[in-house]
Each structure stands twice: as C-alpha cells, then as structure tokens.
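Note that one protein chain of the assembly has been removed; the remaining protein chains are unaltered in position.
And now, subunit A:
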Amino acid sequence: MAFLSRCVSRKLVATPGGWLLSQSRMASHSAAVGAHGHGQVATHGGHDSHGHGHVPAYRAAIGNREVVGYGWDGEPSYGDSVVWPYPAVRFQEPSAAFQSVIQKEKADWRNLSIDDKKKLYRYNYCETFSEMLAPTGVWKNITAIVIFWMTLGLWAFITLKKVYGPLPETFDDEHRLAQLKRMIDLRVGAVDGLASKWDYEKGRWKE
C-alpha cells in the first residue's frame, strides 16, 4: 500500500514560477493555503476552481478544461497514448453542448443512451484505443523507398556486368602472383608487413 499511496497522493501545485510536485496532499494543501495568503496562484488537483481571483498560467493553454488527474508527467496537458491512457485533462472544454450529458452522467448510467456515452467519451478523450492502434499504411511508403534503392543497386550491378567490358588482364592469377613476387623482392613491409612474413633464406613463407 505504501507505494500506491505514495503514487496517488502526488499532486500538482502551480506557482507563478513554474510547477511543483508536492509529495503529499497535506503538502499541497499547505502550499495552496500559504500561497493564497501571499496572494499567489496555487492550485490543487481538481479543486482549481476560480474564486481566488487568480488564473493559473496553464489556463492559457487548456482553457476551461477540467484537470482530472496526474497524466503522465504532472503537466495539465492532453495526449493520447497507449502507455499513459489517462491524460491529465479532459479533451473538450465543458461547453454548453456537453452540459446535458455531463448532468445525466451524475445520475444512473443505465439511463444513458449509447449516443450519450459516445458523446461523453469524446468529451473526455480524443482517440479510442483502436484508433490509436489503427494501421497508418506508412509501411507501403517505406517499402517503396527501400525497393527503389535496391533497384538502383541492382541496375549498378547490371551495368558493371553488361555495359562495361571484361576486367583488365592484371586481374588474373598470373599477373597477381607476379605482382606479389615483385613486392617480396622489393621487401615491402619488411618490419611487420608482407616481407616480414617471407623467409628469404629458404625462399618460402615463414612457418
């Protein structure tokens, strides 16, 4: 229980200077009270209702959207993620269009129609899980690009084989062995290279 209660009681406190994550509800309450006493902005959880005469800075970004939870990093922002399925704010502002379903939601849910429930869902969330997980089709784009470059490489290979003539005669074994013999005679790499591997007294490679 200790871990869980530690998690659930982390609360967000907004100050003019930035964000503070208080470690307990008590702390955030006292911070709120203290800040209020000094005429500063402090909010707590879902209780950031107006009435102190101050509007938290994040209101510029989220408007009247209700802050309903911790989200993924404590910031009151919305985002759809299958890793953090419970964003910190509702997707829509509580406008007049939603007021009737919001009120109906407080009563028995069996009286809600499917349309009401869908409306409520889109009030809270932008995308459903299946929409988040829906295939984008971008694999076709990627496959096309990969095949394009593979084709280009293939054409380069065909060009080497068919368009240009055969390799020069210096590529055959006889010429290459002659070149090796010459390098040994010139003592190329006498310290730790080619010639160091050659035994000049016995006339063969060292053991």
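By our rule, a residue touches a chain if its C-beta (ideal position, glycine included) is under 8 Å from a C-beta of that chain, and two chains touch if they have at least 3 such contacts; residues count from 1.
The working rule: contacts and distances are computed from a predicted model.
UniProt name of the unshown chain, from "3-methyl-2-oxobutanoate dehydrogenase (2-methylpropanoyl-transferring)", "Ubiquitin-conjugating enzyme E2 2", "Cytochrome c oxidase subunit 5A, mitochondrial" or "U6 snRNA-associated Sm-like protein LSm2"?
The UniProt record for the chain left out of view names it "Cytochrome c oxidase subunit 5A, mitochondrial".
For a quick check of understanding: of A:G63, A:P85 or A:G193, which residue touches the chain that isn't displayed?
Residue touching the chain left out of view: A:P85.
Write down which of A:I114, A:A144, A:L167 or A:V191 is the residue touching the left-out chain.
Of these options, the touching residue for the absent chain is A:I114.
List every residue of subunit A that touches the chain not included in the displayed model.
Residues in contact with the chain left out: 1, 3-4, 7-11, 45-46, 68-70, 82, 84-86, 105-106, 108-112, 114, 117-118, 120-121, 123-131, 133-134, 136.
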